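One protein chain is absent from this view; the other protein chains keep their places.
In order of appearance the chains are A, B, C, D, E, F and G, and numbering begins at 1 in each one.
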Amino acid sequence: MKEEIIIAGFGGQGVLSMGKILAYSGLMDGKEVTWMPAYGPEQRGGTANVTVIVSDEKISSPILSTYDIAIILNQPSLEKFESKVKPGGILIYDGYGIINPPTRKDIGVYCIDAMDEATEMKNTKAFNMIVLGGLLKIKPMVAIESVLKGLKKTLPVRHHHLIPMNEQAIIRGGEIIRKQ
Amino acid sequence: MKEEIIIAGFGGQGVLSMGKILAYSGLMDGKEVTWMPAYGPEQRGGTANVTVIVSDEKISSPILSTYDIAIILNQPSLEKFESKVKPGGILIYDGYGIINPPTRKDIGVYCIDAMDEATEMKNTKAFNMIVLGGLLKIKPMVAIESVLKGLKKTLPVRHHHLIPMNEQAIIRGGEIIRKQ
Amino acid sequence: MEKEVLLMKGNEAIALAAIRYGVDGYFGYPITPQSEILETLTLEKPWETTGMVVLQAESEVASINMVYGGAGTGKKVMTSSSSPGMSLMQEGVSYIAGAELPCLLVNVMRGGPGLGTIQPSQADYFQSVKGGGHGDYRVITLAPNSVQEMADFVKLGFDLAFKYRNPALILSDGVIGQMMEKIVLPEQVKRRTDEEVVKQCPWAATGHTKDRKPNWITSLELSPEEMEKNNIRFQEKYKEIEKNEVLYEEIQCEDADYLIVAFGSMARIGSKAIEIAREQGIKVGLLRPITLWPFPKDIISEYADKVKGMLSLEINAGQMVEDVRLTVNGRIPVEHFGRLGGIVPDPDKVVEALKAKIIQ
Amino acid sequence: MEKEVLLMKGNEAIALAAIRYGVDGYFGYPITPQSEILETLTLEKPWETTGMVVLQAESEVASINMVYGGAGTGKKVMTSSSSPGMSLMQEGVSYIAGAELPCLLVNVMRGGPGLGTIQPSQADYFQSVKGGGHGDYRVITLAPNSVQEMADFVKLGFDLAFKYRNPALILSDGVIGQMMEKIVLPEQVKRRTDEEVVKQCPWAATGHTKDRKPNWITSLELSPEEMEKNNIRFQEKYKEIEKNEVLYEEIQCEDADYLIVAFGSMARIGSKAIEIAREQGIKVGLLRPITLWPFPKDIISEYADKVKGMLSLEINAGQMVEDVRLTVNGRIPVEHFGRLGGIVPDPDKVVEALKAKIIQ
Amino acid sequence: MTKEEIISQGTLAYKKPTLLNDTQMHYCPGCSHGVVHKLVAEVIEEMGMEDKALGISPVGCAVFIYKYIDIDWEEAAHGRAPALATAMKRLWNDRLVFTYQGDGDLACIGTGETIHALNRGENITIIFINNAIYGMTGGQMAPTTLMGMKTSTSPFGRDAKLHGYPLHITEIAATLEGTAYVSRQSVESVAAIRKAKKAIRKAFDYSMAGKGSNLVEIVSTCNSGWKMSPEKANEWMKENMFDYYPKGDLKDIGAE
Amino acid sequence: MTKEEIISQGTLAYKKPTLLNDTQMHYCPGCSHGVVHKLVAEVIEEMGMEDKALGISPVGCAVFIYKYIDIDWEEAAHGRAPALATAMKRLWNDRLVFTYQGDGDLACIGTGETIHALNRGENITIIFINNAIYGMTGGQMAPTTLMGMKTSTSPFGRDAKLHGYPLHITEIAATLEGTAYVSRQSVESVAAIRKAKKAIRKAFDYSMAGKGSNLVEIVSTCNSGWKMSPEKANEWMKENMFDYYPKGDLKDIGAE
Amino acid sequence: MAKIRGTIVVNTERCKGCNLCVVACPVHIITLQKEVNRKGYNYAQLINEEACIGCASCATVCPDGCIEVYKIKMDK
Partner (left out) sequence: MAKIRGTIVVNTERCKGCNLCVVACPVHIITLQKEVNRKGYNYAQLINEEACIGCASCATVCPDGCIEVYKIKMDK
């Protein structure tokens, strides 16, 4: 198993930490993982993206030019990365802020209204987890327990009470993701 | 013809300019010349020395480890350079300030009391020229006219009236130099 | 916490490893892509735990001279920067080498020349191994290719630096510095007491006690005869290091017809490339120099008699390839492949280059 | 005054030649053994005659950045320093190369590393030709071996710098800088007017007129794709220079069995050494690279097929010898001989080394 | 009256200076840099110096200012803009030469170049954006960071014992014999912006008149680095920065 | 009473400090450096800090001070002594860490390091030999060179238009929050020497007491660079330097 | 007396939704839109056309120069 994933969106959307949770989940699952952000000032107020690889084997390059899975959270990122999904790969996007949806036919395109859902749940912090839940529904590359275990490891103890809420969000994400 | 000369003494004794006059004289005589000072802070208040080469042919290295002629104006320089005169070479020293005179037998050793003579001539600036005169007496490597021509070139016009005095000093130097 | 597998950036790993190794002082100035080293250190507050000094200097010139000052007292001190900042340090590095002091430098390279780009690069190879500063000196240069090695080479670097009283450099790049991957941190070691430092470093400026001559930390020697002696001593030391401290990794080299030589992040691309090539039936191995200086000449020279050609894979316009060529000395073809300006080549493209430049 | 033969130091020759060549600005900081360059300029007061700007900067870092600023406006600007000062300039040099600006640098080398000694040395060869700063860049490097060439290479350096919009460096040493010998100064040329500069340098920052886009002098490019394009452009330029601008001198090479390769002051020692060797019946020639970068590869390669061995003669621990070896690529033995720390070797000793290392 | 009528029949009361081109600036929303860019562009336009202005951009968030203001520019090495400016002005006496620098650039790594260019009385202007932090590299401590202020390299607040004291480089500049005009301004309100513009104009005028070197500090916000909304950042600046960095003219040889 | 009797029966009224060893100093006859060396050695002896003192020598004529005063030393890169001192003091809190620097070293190439170390309040002392010239390299202009003064790089006299103004770095130091004691002294007479010694003592005491950073400027002569006899140099200094560089304590937080 | 009417034109694609114009407007007639522009920012818009006095405060403080202000003197 080896999944090469790009997550891209605005700086404020928690793109990097979503990637981090995914990577940590992989770690908990005993997998090899790499997490490689696009870094630097051009990210300022603009787009942010991170490449996460989860694999059973040692990972060579953490930087990729094409991906198995793209998680796209804004229009500029869609424009940048749609073409870089490998044929047969997967693209998941949040409808909020996407004016022109993806058009490729040779990949699996999924839509998840995580932003709306998070607003509805009155918990914008759940946004991340909803998207992640959607991803894991379609590609169960790590067990949900591993995600929660990872959260436990990374969250400070005083935030551990938030874990059940995160679990809910993951499950909700799995429910609302839909093929375009 | 090629003469490799070291001139060494205290900083204030005009060692560098003596070398310069000699080099300029060579130039006037149509010779190849190089002038290479030992430079830097260790010269400060201490000893100064300059290597002058006058030659009919192109000169390779301006830095030497042995010399045909050494002109020595103080005790530390004598200690440093006596051994570096080539066998058969020449060492000229001013008795003033030399406590232990040179001892080598395989070179021609000459003494010139230029300091005393200059004091007597009431012209300490003539010191240089007296020594030079002594040297040219023993090794007439350049014509005295060339020295004067060189002086004319290098001295500002307002100092040209000093040239006859310098000529005198050169001649005097030739007179007082003596084999040790 | 022991032996716990963590996930962190290469930069963070360096910072945490430095604390655990008992480093005495870090002095640095922010620059992308390595600012997390200083940031992690300030967040960890080691001055409250191990007593390590952490200071944001006013510039890279100040940083390296703080390192010079600290190293001269026998303490374990380090700095980190990225390419433009490293250039500013070259005078200081030359002084440190000339004064024969141990210290650790970290360069998380970015694309140049000039302000360039903040993307990964390996274009400071020459600067690192040939001496970007003036004079004949060498810096022990370690090239980690994983977050784990970023942490491990802190100890390795300091150990070599102290063994030879010579600066050591971790030469990394934006890929290794910014990526997160698995790591097991070394255990916390106690920092040496002042008394231990005095004892271990009798050459250091720690305060002149009656039992010895005053110590002078200096690179100055106006007498050329003495200066030559110093230089001869340096050169002999460098030969010792070349003899004793070469490190490299061989990946599938035993049966190889061709060799890729690559260091740091490029060695990871290279290892992917040899997988692809072997799938295509091309028997290629990867030789990864871990020490860039001393360069693994002997092993490369051995392979020069076994393989048909070598490809030096670098994110630059061809630098290490010169050292490979100098080693191979004409026996087999040696070519370079790389991308420039911060672009990391694809493994496929490496295989293509191998075919086009070496195999054809 | 025309064609008058004068006697002066190499450093003075550079200063006077700069004024006569119509240089627009000199910015420098004192350091032995090259302070006479600035001193001669201030004594000559060219600002009252040609209008040349002469400024003692607050440091070498400031000097090189003044040069960067001035060069970006299309003016002919230069600086000079010696080894430690050159190390401090490496970031700036990398910027200038990255921004593709023409300028002239002068390094009158002294012995390192560190504060070292003020005696002559050639130990900054690597720094000069491999890039002491970060990134893949090259500096056109000229090595004068006489006071006359110190003067002549001011023009040569600027001409090449402007032809390729690339920094040029006169790499000299304490011998050539401090010695006096015969020289004929070039004739005074008129400095370009501002209008001429604007016309000749449409790329320069001279004030944005409506007929063109604003000019940006920068080495920055955050997009790796664009940065790679820049780097490829640089590399192509460097290839052009390597093709067109190689300079060297051959002395008694026609019938040579062995070759000494030496530059700058060492080439003078070398020419004496070949005299001595030929007296002893050894047929040896001298190949003097005048451009150290671009390195005279073709001619050395030719001789590699003719002679039995080469000796690279340098006042350092062996630097140019790597470029000779890279060129020869194993065909014949190539060895190094030199002294260190400011000591200039005797011609006799060179002959001995030739016999011991190459001929035996 | 409809909007369209007002537009077609009324007068244009404000428009960004045309010298500030249409390229989207890379700054974070609400960053002070943008306002100062407008002022610089306006002043150059008003002086009619579009074809004579030579700007020097720093290494810092304003590194790309050259993309936004349509004059000729040089992009300096970190901290060295005053050295570039020195040479440029000496070589081109009739040009308007100015630098635009952040606090890290000017008051930290570039301290030497700043002080010496000012003290030599180079006829240049330094526009100094003091946002008390390293914006571009992600919010590290600057020499101007306030006591107790949290940054990514002083995460527990600036502490004199560990980090020393805020540096008042503008006050130092005012003591230097080479300076002609030294002023400290800000751009959080319309009134402040007007004053800041006047200060920049005076500095540029003095540069061109050969009166000496000029420094205009703009006490600024870096909402990203400070981790506040732009609004909050302005408030915080007023409440905290102005005490450390009092506004007004520190030196004006024309006023003497 | 004969000389021998006075020696054998009387008391020793003055002797160079033993910490100043017997190595011949390389300075020109009459150079101020020598006097200050004696004072530094005397103060360290009096404090009993021979085994705790860490000195940092500059690049400048005093580069070899380590050969003369028998404590441990580091020889810094040109201008960077305060950076070395910063690290050394932070790593060895109970040591007496001081730098000894010339005006070129400290007020020119090292401006940044000087100001930042002082402003961080490093508990160090900087001994600053201001001889208004670059002695070691042969008498070039320094930032502290007086107006009109001739040097090898201002052979027609320092001219504000060409070279800018003398830099008063000690005055700047006094304005920095990190400094504890800032004083300007000289060593041309017995009285001046006594005062200078007291200032050095106070600075060293404050360093050890952790009060902050300390700077003692010694207005000095460089008779070689000035091309005067040592005597004349002292006279010239009194007549010309003291106006530019007035003597006395500029800051003393103990006195506040 | 003459009354001044004004209006503003916001370059909504250039706007970064920083809210500074909103705060600066003396008559509180600017808000940020719920919708985002292509860069993802909630851009500024005038919500009360009638009340604008054309004072240009909004435009003056806008860091990105996104606002043009027009005004006209109306004789009441």
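Methods note: a contact is a pair of C-beta atoms (placed from the backbone, for glycine too) under 8 Å apart; a residue touches a chain by one contact, two chains touch by 3 or more.
Just so it is clear, the structure is predicted and the values come from calculations on it, not from any experiment.
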item	value
Hidden partner chain, touching residue among B:N74, B:N128 or B:N166	B:N74
Contact partner of the left-out chain, one of F:P29, F:G148, F:G210 or F:P246	F:P29
Absent chain, residues of subunit F that touch it	1-3, 5-7, 9-17, 20, 22, 24-25, 27-35, 38, 187-190, 193, 229-231, 234
Where the unshown chain meets subunit B, residue by residue	10, 45-46, 74-76, 97, 99
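Throughout what follows, only the chains that are shown with their structure count from here on.
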item	value
Subunit B to subunit G, fewest steps along touching chains	3
Computed distance of Cα centres, subunit G from subunit F, in Å	62
Interface hub residues of subunit C, defined as touching at least two other chains	32, 55, 58-59, 61, 84, 91, 95, 99, 114-115, 118-119, 218-220, 222
Subunit G: positions in contact with at least two other chains	16, 39
